[in-house]
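With one protein chain held back, the other chains of the complex are shown just where they sit.
Letters A, B and C mark the chains in the order given here, with residues in each chain numbered from 1 onward.
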Amino acid sequence: MKNLLEHTGIEPGRLHFSWVSSAESTKFVEVVKKITEEVKALNSNKAYAKTKPKVD
Amino acid sequence: MITFKLNGKTVQGEEGQYILQVAEKYGVDIPTLCNHKALEPAGMCRVCTVEVFDGRRTRFVTSCNYPIWEGMEVNTETELVREGRKLIVELLLARCPEVPAIQKLAKKYGITEIRFHKEADTCILCGLCTRVCEKMGARAISLTGRGVDMKVDTPYHLNTDACFGCGACASLCPTGHITLEKINREFTTRTLQLIPSEYDMGLRGRKPIYVPYAQAVPNIPAIDRDVCMHFKAGGCQICKEFCGVNAIDHSMQDEFIELEVGAIVLAPGFKPYDPSRLDFYGYHRLPNVVTSMQYERILSASGPFGGHLVRPSDHKEPKKIAWFQCVGSRDQNRCKNSYCSSVCCMYAIKEAVISKEHAGKDLDCAIFFMDMRTPGKEFEKFYNDARDRHGVRFIRSRVHTVDPAPDGHSLAIRYVMENGETVSEIFDMIVLSIGLETPPEMIELAGRLGVELTPGNFCRTDAFHPVNTSKEGVFVCGAFQGPKDIPQSVIDASAAAAAAQELLAGARGTMARTKEVVPEINIAGERPRIGVFVCKCGTNIAGVVDVPAVRDYAAGLPYVEYAADNLYTCSQDTQETMTQIIREKNLNRVVVAACTPKTHEPLFQETLINAGLNKYLFEMTNIRNQDSWVHKNNPRLATDKAKDLVRMAVAKVALMEPLKEIELPVNHTTMVIGGGISGMAAAKSFALQGFETHLVEKSDRLGGQALNLYHTATGEGVQEKLCEMIKSVESDKKIHLHLNTTITAVEGFVGNFKTTLSSNGNQEVLEHGAVILATGAAPYVPDEYAYGKDPRILTSLELDKKFIANDPMICNLKSAIFIQCVGSREPQRPYCSRVCCTHSIENALELKKRNPDMNIYILYRDIRTYGEKEYLYKQAREKGVIFIRYSVDNKPRLEIRKEGLAVTVTDHVLGRPIEILTDLVTLATAVVPYKDEALANFFKVSMNDDGFFIEKHAKLGPSEFSTDGVYLCGMAHYPKPIDESIAQAKAAVSRAVTLLSKASIFSSGTIAQVDPTKCAGCGVCVAICPFSAPSIIDKGRFAGKAEINPVLCKGCGLCEASCRSGAIHLKGFDTDQIFSQIFELNAAM
Amino acid sequence: MTAYTDKIREIAKRLLAEKKVDMVIGFRKGSLPLLHQPCMATSPEAADELVWDSCCSLNLANYLTDRKERIGIVAKGCDSRNIVTHILENKIKREQLYIIGVPCTGMIDRHKICAMFDSEITAVKEEGDSLTVSGDGFSKTLSKPEMLRDNCAACTHRNPVLYDEMVAEPVSEQTGVDPYASVKKIEALSPAEKQAYFDDLISTCIRCYACRNACPLCYCPTCFVDESRPQWVGKSQDPVDVKTFHILRAYHCAGRCTDCGACEAACPMGIKVREFTKKLNKDCLELYGWEAGLTLKQRPPLDTFKPNDPEEFIIRI
Partner (left out) sequence: MAENEPKILSFLCNWCSYGAADLAGVSRMEYPPNIRVIRIPCTGRMNPKFILAGLRQGADAVWVSG
C-alpha cells in the first residue's frame, strides 16, 4: 500500500507503519516524535484531501 | 468564596487561600524560591512580592503567605513590583552568584552586574529544608546562628541520628546547596542511599510510595513502610493531604486471614543467585560487571536507560560484551549449587542477539560456556542462528580472572582456550549468567509444611507425579520444582491446577454466586440519544484539558442529548448517577471521555448493563493517558485534541448497534488421541475430574514408547509404574478405550466436535467438546554407524530392553561406548532431542552398577543434563565414565572387526584421533515426530518444519492450539522425559477443563459476520484467518459464500480488511463506524 | 494463425460432439475489426465461428466467473494464469474445465494502430508476422511485433500454465524483456513529479469502469466504489475520487494481476491503467518472489499471513 501510494506521488512521510509492544512506551513516544517531525517538514496534505464544495 | 481583582481581572479563591495559590490557578506567574505546596509558606525569599491595593493605599506583600480577602486588588507585574523584585534578586545573586536558579531569575529581571559585595555562598536561607525536615518529623536541621552567621545546621554542628537521610531537604532545596553528599557528610550518622528499585535490580532508585512496575497487577501504589518517613519519624503524611480521594490511611495494619482450602499449590519461584559471593568476578566492586537480570533491565525499553544499551559506569555504548555462563550453577566448589539452572544458556544467547539487534552488527558479543544447553523447542535453531547469522562468539572456557582495565571502566579478562593457550581480552561490560536457587524463606516454609526437598533445595517430586509434593494435597509448580524456563513453568502451573482439581472436582462451582440480570431495553428503530460523560480524573485530566469546554463542545454535537463532567467518572457514586441519567434521559448510547478503555471499558459497560442498555452501545475515548498526561505543557492543543477525540467517539457510537453474544452448549465428553504415557495421564486426569473420555490409540496396546524404557532419570523403574497406570486406565469406568483405531474425519468446532473413528473397518462417530492430541513420537532408525549390521550396535531403547529383559550379554561386557546426537542437531534434523544425554548417562551408570570394572566412554557434543539431572553427569564422571567431545564436522567413525567394534574419535583436548575397541556401541538416537498431516488438517492445527505441532504460544500457551478446543501434550509437542510428559498431559487437561467446566460458551459480541449478498466467495478470508473461523458454505441458498463461526472468531478483523467485496462486517469496529471516526477527524468547517 | 483456428475448431467440435462440455468459450470476429468478441459455442456447428489471431486481446477467464456448466475454454498464457486464480478463489472448479491451451505470440494494440490512421479501419489481415490493415481508401502492411500491446511485448509467460490440450507446440518464452521498465522510470521521479504524472495519466478518466469490467479479477457483487454504508468514494470525476478508484482497484489486484492487459485494452480513453497494477506486480515479485497464477498450490501472498513476511516498511527505532 505504502509503495503504491508513494509510487503515485504521495510523499513518503505521509504514511507510516510501526510495531510497538505494549511495554515499549519510550519507543512509542520516539515514533510519535519522529513522525510528527517528518510530517511537519512536509506541507499540509493537499494532493489527496478532498476539498469540500463551497456553499455560498 | 472570595472575589477580588488580580491584575485587573476578577478572580475567585477559597477562604484561607493565599494570593500565590489563586494566581497559580489562574495561570498568573509569580516567581518564588521558598514556596512549596506541601509546606506552610514562610515568606523567606521575598521574590514573590506583589502590590496590594486596599482601596486607600498600596502595600507590598509576599504573595505566598498573604491571605486573600474580599475586594482586594492585586497587581503582580507593576513597574514598582518589578523594580522591587529586581533588587531582591540582585541581593540574592550577590550572596549566591553561582546558583543557576538565581542566575535565571537575574536574567529574567535584566540584571547584568551586581552592585553589592559578592559572596560565594549557595544558601539563600529560604528555610525550605528546615521546614520540610520538621514536617517529616525528624527535626534534624534548623536555621542556626543569627545575622550574617545564620545557616542551616544540625544541633552542635554534629552528625546526628535524628537525620534519617530521607533526602527531602535536598530534593526541595532550590539552589542546590543541600546535596546528598552534604547530608552524608554533615547531617546524618546513618548511611544515606537511594532506595534501590527491586524491579530494576538496583540500577536505579524508587520512591517510598511506588508501583513495582508499570504493568503491575493490581496497578495500585503501595507505601514501603520500611522507608516511609511517616513510619520512621512520625511526620510527613504529605501524600495523604494530596490524595484527592482520601485513599491513604497510615494506620492500616497487617491482617492475618485464615482460609479453608482443599489443596495448596506452591509457586514461590526462585531467587537469582547473588554473585557477590564470588569475589573474583568483581560484582559490586566493578560497576560494569552486571548480572543477567540487571542486563535484562538495561535492554528493556522501560528500564533504567530507556532501552539504550549503555554500561552503568559512564553510560557509554559498549563495543564488546562478554557473558559468563554457570555463575552459581554447576559449581560445587565456590557455591553449593551443583545443579544446572537450565535457563541461562538460552537467555544469554537471547540477550546477545537482542544486544546485536539494538546496537548493530559491530557489537562484539562473546559467550563463555562449558556446555551449550539449548534442549528446548526451537532453541537449537536460535543457537545456530546466533552463531552463524548474528555472529555471536561462543567460547568454550571458564574465565578465571577479571581485572579493571586501565581506563577504569572496561574489564580485562584472562581465560584458557581449549588448546591450552591463555588469552587476554578486554571487554566493556560483563554479564554474569546467574543461576536460579530456592530462597531461604522457602526452604523454611517447606520445612513447616512438611514438604521434602531435593539436594538442590527444590521440591521433591517423582516422575509419575511431577507436581505432587511429598505431602498429600500440596502441589508444586514452577522453579521451586526444579530450575526451569517459562513454557515449562506454565505447563507445571496448569498441571498443578489439574492435580488439585482431580482432588476437588466434586466441589466445582459450589461456591459460585450468580448475578441478577437487568432486562435489556430494546432500542431498535430509535434515533441515537447519546450521553457524553467527560471525566476530570481529579486534576489528572482537568489540570491540563479544559474539561468544561470539552463538555460544552460535546453537548453541541449531533445526537448528543446529555453531556456532563465528573470529578471521577469511575467512582461508585458516579456509576449510580450515570445509571439514573441513562434511565431518566432515555439515553441509548454512551460516550465516556476519560482514561483508557483497556482498564475501564468493562466497568462502564457494566454500568450500561445495569441501566438496561446493551453493553456495546458504548464508546470510550482516551483523554488522559493519551492526552492530558502526555501534553501537559500544551493545554490548548490538548483541549483541541480532546474535542476531536470526543467528536470522533460520538460519531462512532451513533452507529453502534446492540450486539448479541451467541451462546453455544458445550459437550462435556472429551477425547484423547494417543495411548502413550501422555495420553493415558490426560485421560486419567479427565476421568478423575468427572469427564467421560474416549482414549484413541492406533496400536493394539497402551503404553507407547514408555514400554521400551527401563529407568527414569531419578532411577525409578518405568515398567512397574507403567503397568499400574495402564491398569488404572483400563479399569476406569469413565475412560472408553479405542485400540487399533484411527481418526478418519472430524467435523465441528470448540465444544461441539464430531469425530469419526475407524477400527478394523468399522466406523463410529463420537461427539465431544474438547480433544487432546497426544500422538507422541518415534525413535529415529539410524543408517549411520553401521546400525543393523552387528548385534553389538544398539539404540538407546534397545539397550533399555536388554536391561528390562536382564539380558546376560550386558553383564559380560568389558567396555561400552555411547555415541550422542545420532540424528539430532544435524542439518536435516536441527533440533536437540532433549532426553538422550540423560538417558545415555543413566544407562552408563546402570552398566557400571552391574559391572564396575567396565570401561565406558560417552562421545558427545554438549552434555545437556539440565536441572538436577546434572548430578547424574557428575556421578558418572566420579564413577569413571569417560566423556570425549567430538565436533559435528568430525564425527566418530565405527569399524566392525572380529575382535570388537573399533571407534575412532578426535579427542578435543589432545586434538588427535584415538581409537577405542569396544564390545558395545549404543547410539543415542533422535526422537522423530510422526508428522501426521491428516490429523493436523482434521483439527486445523499446524506443524513446524521439524514436524512437531505448533502450540498456541511458545511461552504462554504451550499445551493448547490456536484452534479453540484442541489441546496438546507429550512428545507430539517436543521430545521430553516422562515427568515433563505427564505434567503437560495434566496441563492440557487443565486448559481443556477451563472450557468443559462451563455449560455453554459465549462468543464475543465484537466478531466478524459475512453479508452473503455481497460475498464473492473468493475464499481470501478462509485463507487469511489464523483461527480457522471462516469457511465456505457448501449447501443451501448461500452455497459458495463464506460464513464465519462466531465462536472461533477472535474479532481481529483480518478477514474484513482483506475482503475486497466489503462483505464482511466486524461488529463493534465496523467499516462505517471507523469511517465515521475518520470523517470526524477535522471538524466540519 | 489459421492453423490455430482450425485446431481450436476441431477440438471444440470434438468436445461438444462428445458432450464432454456444455459450451466452448473462445473468440469470434467482432463487429469492430482489431477486437474479437467472446464466443460461447454450445453446439459443434456454432464452433465454426471460433477464430484465433492477434486480435484476441480480451481475457476469457472473465467469462468463467461463477459458471456452473462444464466449459471448454480457449486460453493463452495470461488467460490460463487467470483461470488458475479463478480456481484458487472458488470462481470455477478445475473439474468443470477443459482448457484448450494456445501458445501466444502477443496481441496487437488496437489503440496504437487506430491512432496511426485518420479514418476508420474496416478490415485486418494477418499473415505470419505481418498485418495488413485497410479501410476506406487505404491499406497498409504493418509488422506485428511492432504493433504488440505493451504487456505482450514484455510478456514472459506466453504459454499456458494450465491446460488439458495444446493447439500447438509451446512457443519460446521471451528473454531480455523487462516488464517493469516503465515502473522503474516512474520510481526514479520525485514525489511531486510522480503525482503530476499520475494526475495527468488519469485526467481523462470518465469513470466508465470498463477497466474493472474487463478484468477477470473484478467479480465482487458490490464494488467498493458503489458501497453506500458509507459512500466514502464519490462517484464524481473529482481527481481525488478518480485517484482513489484507481489506487484501490490496483490494490485489490495485488498479487493476483497477471498483466493480461484487458483493462488497458478496454479503456475507451486509452489510459495506461496498468501503470498502477504493474507497480504492485513488481513489488510482489521483489518482496515475495511471487507472480500471479502460476500455481494451484498456493494463494497469493497478500491473501495469507506468514510470520516471515517482509517488513522493510516498518519504522525501526
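Note that in this section a contact is a pair of C-beta atoms (placed from the backbone, for glycine too) under 8 Å apart; a residue touches a chain by one contact, two chains touch by 3 or more.
What you see is a predicted model, and the numbers here were worked out from it, not measured in a lab.
J.: Among the chains present, which touch the one that was left out?
T.: Every shown chain touched by the left-out chain: A, B, C.
J.: Can you say which of B:Lys641, B:Lys802 or B:Arg825 touches the chain missing from this structure?
T.: B:Lys641
J.: Touching the hidden chain in the full complex, which residues of subunit B are there? Just list them.
T.: Against the missing chain, subunit B presents residues 214-215, 302, 596-598, 622, 624-627, 629-634, 637-638, 640-641, 644-645, 648, 1006, 1051-1054, 1056-1057, 1066, 1069, 1071, 1074-1075, 1077-1079, 1081-1082.
J.: By the contact definition given up top, give the residues of subunit C that touch the hidden chain.
T.: 224, 232, 240, 244, 247-248, 251, 305
J.: May I ask you to list the residues on subunit A that touch the chain which is not drawn?
T.: Where subunit A meets the chain not shown: residues 1, 5, 10, 13-29, 31-33, 35-36, 38-40, 42, 44-45, 48-50.
What we mean here is this: only the chains that are shown with their structure count from here on.
J.: Considering A-B alongside B-C, which chain pair is linked by more C-beta pairs in contact?
T.: Looking at B-C and A-B side by side, B-C shows more C-beta contacts.
J.: Quick one: subunit A and subunit C, Cα centre-to-centre, how many Å?
T.: It comes to 34 Å between the two C-alpha centres.
J.: Round to the nearest whole Å and give the separation of the Cα centres of subunit B and subunit C.
T.: 53
J.: If you average the Cα atoms of subunit A and of subunit B to get two centres, how far apart are those centres in Å?
T.: Chain centroid spacing, subunit A to subunit B, equals 32 Å.
J.: Any chance you could list the residues of subunit A touching two or more other chains?
T.: 27
J.: Which residue numbers or ranges of subunit B touch two or more of the other chains?
T.: As it turns out, subunit B has no residue touching two or more other chains.
J.: Provide the residue numbers of subunit B that touch subunit C in the complex, in ascending order.
T.: 1013-1020, 1023-1024, 1026, 1032, 1040, 1054, 1058, 1060-1063, 1071-1072, 1075-1076, 1079
J.: Can you check the complex and tell me which residues of subunit C touch subunit B?
T.: For this pair, the touching residues of subunit C are 66, 88-91, 219-222, 224, 227, 229-230, 232, 252, 299, 302-305.
J.: Per the contact definition, I'd like the list of subunit A residues that touch subunit B in the complex.
T.: 22-27, 29, 52
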